[in-house]
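Please read the structure below before turning to the comments.
A single protein chain has been removed from this complex, and every other one stays in its place.
By written order: A and B. Residues from 1 in each chain.
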Amino acid sequence: MSGQIVFALTLLVTLGVFAYTVYRLSRFFSFTRPGFPVKHISRRIGLMLEVAFGQTKIFRRPLVGLAHALVFWGFCIILFGSIEMVIDGLAGTDKILSALGGFYRFMMAAGDIFAYIVAAAIIIFLFRRLFIHIRRFEGIEMKKISHIDAIVALSLILILMLSLIGMNTGYYGYKMLTGQVSHGVYPISSLVAGLLTGISPDALHTLYDISWWTHILTIFVFANILPYSKHFHVFLSVPNVFLSRLEPLGKLINMQNVTREVKLMMNPDTAFAPAPADAPVERFGVRDAEDVVWKTYFDSLSCTQCGRCTSVCPANITGKRLSPRKVMMDLRARMKEKGPLMIKNGREYSDNKSLLRDYITEEELWACTTCNACAMECPININHPSLIVDMRRYLVMEEGSAPGELKSVFSNIENNGAPWQYSSEDRLLWARDIGFTVPVMSDLSSRGEKPEYLYWVGCAGAFDDRYKKVARAFATILDHLSISYAVLGKEETCTGDPARRAGNEMLFQMQALQVIELLNSYGIKKIITTCPHCYNVFRNEYPDLGGSFEVINYVQFLEHHAKEGSLKLTPEALKDTGMTYHDPCYLGRANEIYDEPRTLLRRVTGTFVEMDRNRSFALCCGAGGAQMFKEAEKGDREVFIERTEDALATDTGVIATACPFCMTMLTDGLKYKNREESIKNLDIAEIVALSLDL
Amino acid sequence: MSVLVYTQNWEGKFKKSTFELVSYASKVAQMLNTNLVCITIGPVTEEELRKPGKYGADKIIRLESPLSSVLDNQVYTDIIAQVAMKENAKIIVFSNNNEGRAVAPRLSVRLRAGMASGVSKLPLSLEPFTVYKKSYSGNAFAHLVINTDIKILTLAQNSFELIETSDNAVTETLELVVDEALQKTTVREVQKQTGKLLITDAEVVVSGGRGMKSPDNWGPLVELADVLGAATACSRPVSDEGWRPSEEHTGQTGKVISPNLYIAVGISGATQHLAGVSSSKYIVAINTDKDAPIFEAAQYGIVGDALKVLPELVEAAKELKK
Partner (left out) sequence: MKILVCISNVPDTTTKVKFIDGDTRLDTAGVQWIINPWDELSLTRALELKDDASSGITSVTVAHVGTAISEPTIRKALAIGADEGIRINAEPGDAWYVAYQLAEIIRKEQFDIILCGIESSDHNGSMTGGMIAEFLGIPSVSAVSSIKIENGSPVLTREIDGGREIVSVPVPFVAVVQKGIAKEPRIASMRGIMTARTKPVRLYEPEAAEGLTRTVLFEKPAPRAACRFIDPENPRQLIELLQNEAKVI
């Protein structure tokens, strides 16, 4: 009886403390912004089963991943026993859930086996942390407290496992020696109990009692420490996966409040009129903790500081200051600092500090290539790039602050419709002397004709000297296949992609609305594009602004035609040319197109070699996120050289790319390494054209 | 009446550009059938003062005033206005350099004299008085008519050749009364550019880019520059890497120059670089890539390895200079 009262009291205290923590956190959440509707429940459940329970992302690092998965599954199983312990503790019963029969025996057995597995895993983890230098456990954001946090948590888990083992061993041993029925099956502990000869039943019972209380009290203590620890993910990981962002990684979420403003700006009647009475007063973008959408704060609480994101970040790998893990940790820490102040003084309170600059510097924000390696790698689907871009949005749209070269890019897009200073009159120079006439939309339209496809050339295809050749190659293939298509020529203008990635949401939307209006005016339904950035924008982002088209990436187009036979690719022309393929981030991770380029390349060469880091593991070329247009932030090495080295390691004669930025970077990389004579960087369109002898 | 030309001196010395200006002004004076008067401010030796006479000056005035040691735009405007009125100048010519552009516009208002800046040819006609100048940043040329009795022109740099004439000039030293109240400019510090030939002054510039592969390869390039009496320059990546000093960086974000000859070695010709050198009279490009955009801007080109070509050019240039 007294045991029950003590138990009830400790449970009450535990729940009380926990309730207070939850209340406090809910107040913090109340300061954040809405904007993350939770729909598509069945899809979310599926993700939860796959990523959370199936641990699929954890397995991206197979060996350590297995160890973690076992710990996780062990926790899930052992949870059952813990629930029983609470019931037993309150009701004064002894293994009350044994009434469940076979199922109970199974759960106890599994729990017992896992206790040993988890204990072993934890010992390995502790050993790793204490005696082996694991790079991703280090970083400027990993202060001493983080390491202590980790060690403490691991130690508590070890105590949990050892106490469970003690419970099972003591229980089984006692029941055996006293000839009583033992509820549940304990495969390994029963063997251990068998080894404990010469220990009295009383001692075993004491072992059981002490282990029992140790176990449950450790759970109570652990449960209350967790919300303040990196191990909060024990509670939050499964819900965080349930709450995953469902959109393709390449998509940045539209800012509705900006759309309103942009539409006003673009209408000459309202452009200079005073702002309407219900004009939004809220901040654009994220400057401080309360500016984030609630889900982002949830992300930051769920983050377990594992560092897998940072370990695959191209900026971090090459010595730049950016660490995606740090971004999430900083948000959590800042809310921890400012939350109580806001509770006391209101959401508008200012302590003259902010997440921006005091925690996360501009240098870190401007180093991001939006390659999405971090988001792809995170075992619980945290989305770091959206926070980074949201902070860029604040810098650009509230302060007009950006690296100088990006300001020029913004001006150029605004004034002449391309990131570089070129006249739109020159957008068809690539089509000169091509041997056939490239059909132009306005010409066709004036004749009352309408092509099946729009071939969207993009600014690189029009103005980048190297990529003009790719535009030519692809147009030549279209002509060869007698495809009904047209280009926009001088009417083409920038899709706005670099503006959006760089945080200039306003300029992006202005361009987007312009382009959508133009495409709709021609009644365009299908778009083929040779640039993954344009592809991403058309496919994922224009629908939010009223532009719905069927968007086909040229690689998919080519593979489709090769598959159904109209594109007769034979491996003769290039069969002995060893080839490797660099996945563009905006085709690969951003839009999950990994297979078609490979299938296509395998049609033209017998020697296709994968780079070590390929598909969703591919290293960015370094040009995304508007990096193409600016100087790299300070670092030890250049990303493009790192990726070129990946390519050179395959010892192939051709590096195939499918993106104008990747091509610029890898070609530069070859020049830097003085290999541009012996190794060619070719676009897939050029490779296909070569193999067709066009 | 007369044509008056402001011949700036640099610590008492004239430059080649001064004499090109005088040659131009002399031709203008001939067109008007009148005399050419030069005015220079500050101490100049008699020997130096006589030099414009070889390029067509009829009278060369040296003016010294306690107020003239500092370039104060109002003071200089007043001085030149007084001289212009004294010499009954109908056309006043300046160089389109910093000092010319500082003073000429003020003079235009002072004398109610229509002004055209950056003219690059002799007047196209006298009635109406029409001049030719670059406009829309070099995308077009304009014919400009000046309607006033007195006219002011500034001559674009490097647009007129030296023309030597017989020397019949007289020199004159003038003292003028200038209102002290006009002097409002206080010079707190002067920072002179160090002795090396200024890229912006040089007539020939030899420039190296990333195609040179390494800073260790600059020897032949510097040698060629030495032999040709040229200044050395470089492209942005080269100055960023620290291979060459940043003062040598020519381009959109560096120096904009217009030499007679710009030799670009191992430079691809990116738009930003060309923006800094496109008004060069002649561009020569040496590059291994036949498709490099620089060849579209160049008049002469060699598709070849700079490290092989440069030493041969040095030899040929040396022979030339003998």
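The criterion applied here is as follows: a contact is a pair of C-beta atoms (placed from the backbone, for glycine too) under 8 Å apart; a residue touches a chain by one contact, two chains touch by 3 or more.
From a predicted model like this one, the values you see are computed outputs, not experimental measurements.
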* **For the chain not depicted, the shown chains it touches** => A, B
* Structure fact -> Answer key for B:Leu32, B:Leu122 or B:Ala142 versus the chain not shown reads B:Ala142
* Structure fact -> Among listed residues A:Ser155, A:Ser200, A:Asn267 or A:Ser423, the absent chain is touched only by A:Ser423
* Give the residue, chosen from A:Phe7, A:Tyr172, A:Phe284 or A:Tyr455, that touches the chain omitted from the document. => A:Phe284
* Asked: Mind pulling the subunit B residues that touch the left-out chain?
  -> 8, 10, 71-74, 77, 96-99, 101-110, 112-118, 128, 130, 133-148, 154, 184-193, 198, 203-204, 228, 260-261, 281-282, 284-285, 295-305, 308-309, 312-313, 315-317, 320
* Asked: If you put the missing chain back, which residues of subunit A would it touch?
  -> 258, 261, 265, 271-275, 279, 284, 396-402, 404, 407-408, 410-411, 415-416, 421-425, 505-506
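Everything that follows uses one rule, which is that only the chains that are shown with their structure count from here on.
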* **Separation of mean Cα positions, subunit B and subunit A [Å, integer]** => 58
* Contact residues on subunit A for subunit B in the complex? -> 420-421, 465, 674
* Residues of subunit B defined as touching subunit A within the complex -> 213, 271, 291, 293
